[in-house]
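Structure first, then comments.
With one protein chain held back, the other chains of the complex are shown just where they sit.
Just so it is clear, A, B and C label the chains in written order, and each chain counts residues from 1 on its own.
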Amino acid sequence: MKLKSLITAAAITALSAGGALADAHGGKLKVGMITTLSGGGAGLGIDVRDGFMLAIKGNDQIEVVTEDDQQKPDIAVQLADKMIQSEKVDVLTGIIWSNLAMAVVPAATAQGKFYLSPNAGPSALAGKGCSPLYFNVSWQNDAFNEAAGAWANENDIKKVFLMAPNYPAGQDMIAGFKRFYKGEVAEEVYTKLGQTDYAAEIAQIRASDADTLYFFLPGGMGISFMKQYAGSGVEKNLMGPAFSFDQGILGAIGDAAVGVKNTSHWSKDIDNEANKKFVADFQAEYDRLPSLYAAQGYDTALLLVSAMGKADVNDAAAFQAALEEADFASVRGKFKFGPNHHPIQDIFMREVVKEGDIVTNKILGVAATDHTDVYGAECKM
Amino acid sequence: MSPILFIEQVLNGLQSGIMLFLMAAGLTLIFGVMGLINLAHGSLYMVGAFAAAAVAGWTGSFVLALAGALAAAAAAGAVIELLVIRRLYDRDHLDQVLATFALILIFSESTRWLFGSFPLYLDVPAALSGPVRLPGGILYPAYRLLIIAVGLVVAAGLFALIARTRIGIQIRAGEADREMIGALGVDISKLYTLVFALGAALAGLAGALVGAIQSVQVGMGEPVLILAFVVIVIGGIGSIKGALVGALLVGLTDTLGSVLLPIFFSSFLEQSSATAVGSALSSMSIYILMAGVLLFKPTGLFGEA
Amino acid sequence: MTDPVGQNPTAEPAILQLKNLRKSFGALKATDDVSLTLRRGEIHALIGPNGAGKSTLMRQIAGGMKSDSGTVHFAGHDVTPLSTVARARAGLGRTFQISSLAMEYTVLQNVMLGALGHEGGAMRFFRPVMARTDLIEQAMQALQRVGLENHAAKRTSDLSHGQRRQLEVAVALTLSPKVFLMDEPMAGLGASGSKRMTGFLDGLRSEAPILLVEHDMDAVFALADRISVLVYGRIIASGTAEQIKADPVVREAYLGAEDVA
């Protein structure tokens, strides 16, 4: 073992021009996972981590160092420094939130590390701020919303009421929807970030003549809104990106969510082998239904493994090319990267349904085929 | 905006004020009697909500869930009073802030350890799940009317408790002069444990009631805690009446601010920047209200120096 | 009972003049239409039973409490609207009944505070104040005059009650005020201490007149040029020691009472 790693190290040293870049830990690849494991947002980070770990279970070529960012950008930046400087990881991944990604990704890629995003896709990183070393394995913030806008055009939705929290991701989401949607906008309301009571907004919705409410309220905000909306007796169509209707959240909303249409690149009932195996394995391993975050974590690991089979991570150009091929069986079915390293994928329209006692999602159809983001043109790498 | 909608929004503001009052009442009571700043009050609110969700999950009964929330929060309150809080009464506010900040950390992560990282399910009882029609044709969720009713009952109960009962007399004596109630032969430490448990139970009740229409998750207590502090500071710390008035003021400002400010700005700005400016200002509005009140009345509306 | 308001033209001009001061707390009239004067060179003692309103009156004069009505004239100016700080700067040197000292500080540091106040401000951020030999000298002089020079390095909270009174006086001395307002400087001093303080105050009146609130009747009768008697917030008598001793109203209302200190 020691001899083997010595030989490998020597070979790599000979191959790599700098020499100083020699891999200190044999032929293995070291992944630094910075994700949210404590506090209110921990559920998402735990799902990404669990999905990722499931995919590399038994793979002794990948070593994962996991750290909790506490959903604080400054902690995330420091953890990235730690991963790069002390742990000497080759690849970083794990971040859930756009604001944390905005803090970490530019710093990580500037230090020559690959970053694979298992969630969060701020527009800046897809456009002007793109990097050859940054790969988004999830979605660009606008994607689900653009697809929803397109779907609305074709499904007889004439007038919408738009609602999102007043922060960049919220504004991006609404802008994404409006980019594709051709109908009328009745009203556009921005709520406070972290707001828990939506009585005032629901009254406005009731009074408006919109036929559909399109909203983005992630996490607890969505739970609160849906429960309150259900009790209000307002009966408009509800639609939104998948974040407020994912598996981890549906349990807390309960029946109130049934019937809501939401766009996602993944659903547990997508019919392909990889997905069936993933859903079954995940349930067997963790005894709960996987969420889209878990699916993204899983795909991220599959992508990484596929690239490792083609190139050595110390040869950045070759590894980048291997990642660009995206030669893995995604649980979403089709998956490839656009020129800005963001996904080209189908976005589905799902509907929340009740299967027995469990509230979950089922696919209605494809909302956008081979969808990609609009920021690629600004990306120069 | 139509008059009906405006009235409905005023009602929403009052209702949100009542929810805040439930939370603030315990906080102000504890401060008034013991002079303690309790940052962990939000954690007791969370304990109430989680206990309610757990009991509702086992039994399916909302009434039992409320009872469970009251019991769990009161018990948690009594335990931390006996173990920690009573050592803080004669400390300065600074020590109280740090110790109860530490309690928040312990409560939050212990709850996550016990219940997991995902939000829990707690729904309103079926009988109250829909809207009712109010005079004037306003459709209003029945459950929110229940919250208003409970809030008013709690307010009346607290006023009666303080004005009429033996404990109330002791509490008032304690507010006026801590040494005096000792001299009256009252067991102060028992009284303090009781008052703290009562305040905790109120927080737990608020958590359970509000949890049914919001998200039952770790960390749910902190935003409400800050709002409750704003409320009691505006009203004057230690005053139940102040807490009620402060809560209604904050509820109205918050609700009407978020509705009216964007409309106000759209009268002279273009739509999207009006929405942005209005939303930004409305999220700051209650803090502006609080700073404004304190500038004119440095000890709150009903507070004594 | 002559000239309670100080209208006698033959007397020294009044440096401090109170006109019709009133202060009520709810139904309780703490001070009720109080007028009196303090002239240069005199000690004017204010006596009365506990709760008569003496401390309230002192705070109305020094500025800690707003009067409901009435005015305070000091050194030719109406100082009624001024804050405590402004009145102190104008030259009102006050000592407190219940010690009002910085308890964490040493005795010397407390007196230094007075010296700083006299100098006109503390907005010096860099030079260590304990390196200011000029201020230390002033402070030590003041301590010496009250007899605390050997306790300069002691922590104030370790002082006896009597010593704290002496320290209060020392702080006031550093201010070189135009008028002293002293609230029970003899309390807790003991016989020999009282005697020493009496002698000290006797000499002090030539520096600045003293409005003296005191329970120690021996000291009052030994020192005071004039005495005013305050009962239930009203001045019921005013005059020389002999006049007061002889006044039947005073005897009944006050001197006959049990709580003559």
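Brief remarks on what is shown
FYI, a residue touches a chain if its C-beta (ideal position, glycine included) is under 8 Å from a C-beta of that chain, and two chains touch if they have at least 3 such contacts.
The rule we apply is simple: contacts and distances are computed from a predicted model.
You can't see one chain of this complex, but its UniProt record names it "Amino acid/amide ABC transporter membrane protein 2, HAAT family", from the set "NADH-quinone oxidoreductase subunit N", "Xanthine dehydrogenase family protein subunit M", "Amino acid/amide ABC transporter membrane protein 2, HAAT family" or "Cytochrome c oxidase subunit 4".
Although it is not drawn here, the omitted chain touches the following shown chains in the complete assembly: A, B, C. Taking the complete complex into account, B:Ile104 is the one of B:Leu22, B:Ile104 or B:Ile171 that touches the chain left out.
Shown as candidates are C:Gly117, C:Gly147, C:Gly162 or C:Gly188; the residue that touches the absent chain is C:Gly117.
When the full complex is taken into account, the listed residue touching the unshown chain is C:Arg132, out of C:Arg22, C:His73 or C:Arg132.
In the full complex, subunit C touches the hidden chain at residues 62-64, 83-85, 88-89, 94, 96, 100-106, 109-110, 112-114, 116-118, 120-130, 132, 155, 171, 174-175. Contacts to the hidden chain, counted on subunit A, fall at residues 37-38, 67-68, 72-74, 77-78, 81-82, 85-86, 98-99, 102-103, 106-107, 110, 122, 124, 166-169, 171, 190, 192-193. As for the chain not pictured, it touches subunit B at residues 31, 37, 84, 87-88, 91, 93-95, 97-99, 101-106, 108-110, 112-113, 226, 229-230, 233, 237, 276, 279-280, 283-284, 287-288, 290-291, 294-295, 298-300, 303.
As a working rule, only the chains that are shown with their structure count from here on.
Contacts between chains form some other arrangement here, matching none of path, ring, star or all-to-all.
If each chain is reduced to the average of its C-alpha atoms, the one that sits nearest the average of all protein C-alpha atoms is B. Of all chains, the one whose Cα centroid sits at the greatest distance from that of subunit C is A. Ranked by the number of C-beta pairs in contact, the top chain pair here is A-B. Inter-chain spacing, taken between the CA centroids of subunit A and subunit C, is 76 Å.
Taken together, the subunit B residues at the contact with subunit A in this complex read 1-2, 5, 8-9, 12-13, 15-16, 19, 108-109, 112, 116-121, 123-124, 128-131, 139, 141-144, 210, 212-220, 223-224, 255, 258-259, 262, 271-272, 275-276, 279-280, 282-283.
Within the complex formed with subunit B, the residues of subunit A that make contact are 38-40, 42-43, 46, 166, 188-194, 196-197, 199-201, 203-204, 206-207, 219-221, 223-224, 227-228, 230-233, 248-249, 251-256.
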